[in-house]
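Left out: one protein chain. Kept in place: all the others.
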């Protein structure tokens, strides 16, 4: 079975094949590079991997859903990575990235409360100019415009609570 | 909804009723004694209970299956109890208890390995005389006869591995 | 004695642990979103305050006192933050015949306001930073405010009189930024502390933040402790604390501790408190303020002195005398460091990262203490501080403490939300940090320099393991029958929620 796995901006093709007669044994090819892997599910969030070909390198891999659809958070010994399997790309990254061309939807990066709205529809804004201030965990974060342009729409009001990913404003 | 709950040898009748409009709120009657309970599932094994009628007494109750069919292990702050709900009595307790009348099946109290068989079918044995020796975790445990009588059957052989609850011998 | 803990999170658990160690019953009070938080489950009794925002829950004096009355609590421990430095609350406790575990409201009034505390310090002979003698009046014209600024000199700090934790605080480089800084500081101060008053203080260039823990009993004894070094700050918020400071000699320690004791003695201080100082490169130190409460970073002091500060707070509140050998408190045994694990995404400018903790495994083993306020299945709320845990490492020396901290952080598994752990793993290997070349501006400067660079360096091998893990995870998920995936990974609470939703529908 083959999967496309995107981690750190790179997409790799991973082919997985069961090895007959050995519990938890898989032949895994990452972009054609073969590994013999002993993989066991330790608990609901943890896979223990031993790469048998690489002198038995042991990896404890914690995998949970990130909350963004289709995205996994994968933690190994030395860091936390986002992984998207089979191109189920998260919408937020598609929004946040992609340069400052065309109409831009500005979304809430975390759940919180709108404490100030700094612009109204029709305002001309500079790149990085503040649009709204979101408060969460006693911290106020100014959400800024990704580009110079005109505010097409302000989609929230002061005092409103928002979920992560909620559109706050549109700049065109 | 009503349940029969057996804990510490006593069976109580517990009636549970949802309280409308309040999240996690239940009216619980234990043998007719009413409690207003705020109950939340914290994780897969843990219920947090607050007994609202009793000054807000807070109990963290860990509940897992004991491995014996129908039996739950319930841990509170000051101890671990076995609970059987709705009379799904465990077979082992029925075997082990119940005095020394009639034919007795002697079962393995834990998984392990039979290291010695001390009797053969037909032997006369005294109460508490050793029948087999089971080894687990580097400890040898002598499994004894619950009564004086005759060994009707020895169901295991030396070197054999047994699961908990496996019949080892029958004494009549 | 029965103690109501008027707080939440890790500090509520911390206080309750001390109570349990002493055989004292505990009462938790909680907001709606904290219903399943560990401190609620740890308490002997728990009373709902209702609401979520601090102003509806943990800051409601009336509700807290009502909970105390209902549960027949005899004392209240305020933790830090929320009502801990609110003298009105301390007074209301006294009026309700509840022992407040902290200093008297009079002392809080005297030392809690930064400008009044400054006066006490001057009278006690402690050196202070040049600044305004009191709050800058709100009705002054911009021109008047600018005149005051010029008199103090730039750079200067605008600080909330009632402040703490970097809230309501602004650094002003020159007159052009002053008026705006005063406005935003006042606004933040009003939101955070309900008091908009601010004052100005000269900003030292590269000072260290050094502070002295004190304990005072109710019989006139005040004892100072070995210093804590808290110079690693991000936007005036401490992120790493340690003790002792490598730049403080035993002689200098005597002097700073002496000044701290003099200030608090003069104020008639009782219970636990901390006197904060700035320390210049030339060894000059300046009184900054007094925190009239237990501090977040108190565990490092506990690790090197062996004293349980919360137990001592309670013993003092019970009227006990401080019978400790003063020299012991000034003689650290080894070295201790604390990292504050925040639910923030260091890779996104430390943006708050509340959310559901889907998996949790805490570090342990030699030299490690984890004071956590969360558990698997708990949803870290958006309403409060983002601190979820404090990892404290002890070592024979600083190097061992750092090595153990780094190991402990590598063991910490917090699944489901972003934390500052990758940031700590980076700073713990920073050459300036390792050499203890630090001042309160270090971290902000370094962070500005490396803007955009990720903190973690995942090795190629680890990245490959992550790729393999993600693919195998998906492979195994796919092999499950549809009925199984419902109860699969990270879905610890989903079944519950579904049941709850059903309830809601029926009712």
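Which chain is which? They are A, B and C, in the order written, and residues in each are numbered from 1.
The criterion applied here is as follows: a contact is a pair of C-beta atoms (placed from the backbone, for glycine too) under 8 Å apart; a residue touches a chain by one contact, two chains touch by 3 or more.
These numbers come from a predicted model, not from an experiment.
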Fill in: Shown chains touched by the chain that is not drawn here
A, B, C
Worksheet item: When the complex is taken as a whole, what residues of chain A touch the one chain not shown?
Response: 18-21, 23-24, 38, 40-44, 46, 48, 50, 55-58, 60
Worksheet item: What chain C residues would touch the chain not displayed?
Response: 13-14, 17-18, 20-23, 299, 302, 306-308, 310, 333-334, 361-362, 364-372, 375, 394, 396, 400, 403-404, 407, 410, 476, 479-480, 482-488, 491, 495-496, 498-499, 502
Response to the item:
Had the left-out chain been drawn, it would touch chain B at residues 1, 3, 5, 7-8, 12, 14, 16, 26, 28, 30, 35, 37, 39, 41, 43-47, 49, 51, 54, 57, 59, 61-65, 67, 72-81, 83, 85-86, 109-113, 136-141
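The rule is short, and it goes like this: only the chains that are shown with their structure count from here on.
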Practice prompt. Could you classify the connectivity of these chains, where an edge means two chains touch, as line, ring, star, complete or other?
Written response: line
Worksheet, complete the sentence: In whole angstrom, the CA-centroid distance of chain A from chain B equals 46
Worksheet entry | For chain A paired with chain C, centre-to-centre distance based on mean C-alpha positions, whole Å | 30
Fill in: For chain A, residues contacting two or more additional chains
none
Worksheet item: For chain C, what residues touch not just one other chain but two or more?
Response: 492
